[in-house]
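Structure provided below as C-alpha cells; questions to follow.
Just one protein chain is left out here, and the rest sit where they should.
Think of it as A, B and C in the order they're written, each chain with its own count starting at 1.
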Amino acid sequence: MLNDALLLAAKDLRVERRSRVLTGQVLPFGLIVLILFGFGISPDRRVVEAPDRTVLEQVAPGLFWLAVLLSALLALGRSFAIEAVDGNLDALKLTGLDPAGVFLGKALAIWLELLAIELLLGVGSLALYGATITHPLLLLVTVLAATTSIAAAGTLYAALASGLRVRDTLVPLLVLPVLAPVLLGATLATEAALFGPAGDGWPWAGLISTFAVLYLGAGMVSFGVLLEET
Amino acid sequence: MHWEFVIPGYLLVFGGLAIYTGALLRRARILAVRVPPERRRFVG
Amino acid sequence: MTATEESATSLEQTVAGATSSRFSQVFGTLTATMLAVFLLFALVFSPPDVSQRDAVRLFYIHVPSAIVALYLAFGITFVASIMYLRKGTDFWDLLAGSSAEIGVLFCAFMLGTGMLWGKPTWGVYWQWDPRLTSTAISFVLFAGYLAIRRLDLDPTVRSRRAAVLGIIGFLNVIVVRQSVQWWRGLHQGQTLDLVDSQLSGMHYFSFFLGLVSMTMVFGWLLLHRFRVAWLETQADAATLQTALAERQAEAADYTARPPDTGGPTTTETEGI
Partner (left out) sequence: MKTGRCSVSLQVMSDLPVVALDGAVSLISGFPALAGADLVVEQGEIVLLEGPNGAGKSTLLRLCAGLAPLHDGAGTVLDCDLSSRPARRRVRRQVGLLAHASALYDDLTVEQNLRFWAAANRVDEPAIEPAMQRLGLAERLRDVPVSGLSAGQRRRTAMAVIVCRRPRLWLLDEPHAGLDRSGRDLIDDLVLAAIDAGASVMLSSHEVERASGLLDRSSGPSRAVTVVGGQVRC
C-alpha cells in the first residue's frame, strides 16, 4: 500500500515538475488573492481594542487560510484533471494498485504541493499584512495538521466528482462546506500562534489533527468503493 | 408583537410544504401512468 | 393557514392510486389533523413570551425543523447509505436519497425561521449563532449530495458515490456542529442567555406539538418521496425492456440485409 502511494505521488510530482501548473498558475493565483484581500479590507484601519495593530494584521490568519483553501481547490482540480483525460482512470482501475494506496498517493502529492504553496503564501502574508510569529511550534503543528486535512478531504471529494463534466463546479461545492471546521480551527490556532496566548490555539490544533486522522481513514476506506464502483 | 415576523415564517414553512407536496404528488401521478401494476411493489 | 394542508390532502385524494395507499391516506389525515391542532396551539392558544413576545411562536417550527432535518433526515440517509454499500439494493439507495432531499427542505425551513426569529430577538437577521451557522453549512453539504444524485451518471456509479457522500456528510454535520459550538463558546457568552425567556408549560406543550407534527410531516413526505423514487426506477426498468427489445431488433435488421452492403458504415466515432 505504501509503495503504491509513493509510486503515485512520485508520478504526480513528476507531472507537476514537467508541466509547472502549480508554480506557474496556482501560486500566482494565491498571491493575487492575498493582495485583493488587502483591497477589500482597508490596510490603514486599526483595531479598536488594540490600536497598535491594523485590522488587516488582525485578520491575516483567516485571509491566509482562505487563500490557501482557494489555491487548494485549483490544485485538486489539476490533480484529478490529469487522471480524467485519455482514460487514465480506467487504466488505474486495471492495475492491481491498492485503492487505499491510490488515495494516499494522490493526497501525499497534494500535501507536498500545498506545503510549498503555504510556505510562499505565508511569507507573502507576513510581508503584506505585517504580522509576526510568536509561537512557531504551534504554527508548525497547525500548518501540518490543516494541510493534511485539506489534502485528505479534498482528495476524497475530488475523487467523488472525478470523471464528471461538471467536476470543476462541483468540487468547490462539495469540499468547502466540509473544510469549514478546518478553516475555523486553523484560523483560530494561527491567530493564537501570532498574537498569543498559545494556550488558546492548542485545542484547535488538536481538533484539526483529529479531523486529519479521520479524513485519512475515511479516504482509505472509501477509495475502494470509488475505484470499483461499476 | 412581532407578528410581522411570525406570519412570514409560518407562510414559508407551510407554503414550502404545500409546494413540495404538490410537486411530489404531480410527479407521482405522471409516473403512475408509466409503471405497469406488476412493478408497483412498495407502492401500496 | 389550515388551507394549505387541506389542499394537500384533497390533492392526495385526487391522485389516489399514484403513490398513496390505505396506510398513507390514514397517516396523511392524521398528520393533517395534527398540523391543524399544532397551528391552533402555536398561533392562538400559546401566550406570547415575556421577552420574545410573539416571536416565540417561530420557535415552535424552527427547532423541530432543525431536529428533523439534521438528526432524523440525515441520520436516515447515513444509515441507509451504509446499508446500500452492504446490500447494494435500490431500496436503501432510494431511501437515502429521499430522506436527504426532505432533510434539505427542512434545513431551509430552519434557516428561514431562524433568521426571522433573530431579527426581533437579537436585532439582526443573522447572528453567528452555532446552530444557525452549522445548519447553514450542513445545508450546503447536503445540497452537494443532492447535486451528485442528480448527475447524469451510470446509476450504480451515482448511487455508490452518493452513498459515500451520505455517510461522510452526516459525520461532517456532527463535526461542524461541535466545532462551531466550540468557536462561539470561546468568543462570546451563550447566545441564548441574551434571551431572557420564561417559558411556561403552554410554551413547552406547543413546542412538543410542533416536534410531533413536523416528525409526522417528515414521515408522510418520506413515504411519498420514496414511492416516487421507486416508481421512477420501475419506469426506467420498464423502458429498459423496450430498449432491450429495440436493440435486439437492430441485430435482426442487420442480418436480414444482403451481406455485401454491410451495416451502416458511417464515419468513425467513439465506439460504444
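Just so it is clear, a residue touches a chain if its C-beta (ideal position, glycine included) is under 8 Å from a C-beta of that chain, and two chains touch if they have at least 3 such contacts.
On a predicted model such as this, the values are computed, not experimentally measured, just so you know.
Considering the complete complex, the chain that is not shown touches A, C.
Across the entire complex, the residue among A:1, A:112, A:144 or A:198 in touch with the chain not shown is A:1. Remark: the omitted chain is touched by one listed residue; of A:24, A:40, A:96 or A:136 this is A:96. Here one chain is not drawn; of A:47, A:66 or A:82, the residue touching it is A:82.
Contact between chain C and the unshown chain involves residues 152-156, 236, 239-240, 243-244, 247-255, 262-266, 268-272. In the full complex, the hidden chain is touched by chain A at residues 1, 3-4, 7-8, 11, 14-15, 18-19, 82, 85-88, 90-98, 228, 230.
Quick note on the criterion: only the chains that are shown with their structure count from here on.
Chain B and chain C, compared by their mean Cα positions, are separated by 12 Å.
Each chain gets one centre point, the mean of its Cα atoms, and the points for chain A and chain B are 41 Å apart.
Rounded to a whole number, the gap between the C-alpha centres of chain A and chain C is 31 angstrom. Of all residues in chain A, none touches two or more other chains. Among the residues of chain B, none is found touching two or more other chains.
Put simply, chain C touches chain A in their complex at residues 85, 137-138, 140-141, 143-144, 147-148, 151, 153-154, 156-157, 160-161, 163-165, 167-168, 171-172, 175-176, 179-180, 182-183, 186. Interface residues of chain C facing chain B in the complex, by the touch rule stated above, are 1, 4-5, 7-8, 11-12, 15, 17-24, 39, 42-43, 48, 52-55, 57-58, 61-62, 65, 91, 105, 108-109, 112-113, 116-117, 119-120, 217, 221, 224-228, 230-232, 234-235, 237-238.
The touching residues of chain A, when paired with chain C in their complex, are 156, 160-161, 164, 166, 170, 173-174, 176-178, 180-181, 184-185, 188, 200, 203, 207, 211, 214, 218, 222, 225-226, 229-230.
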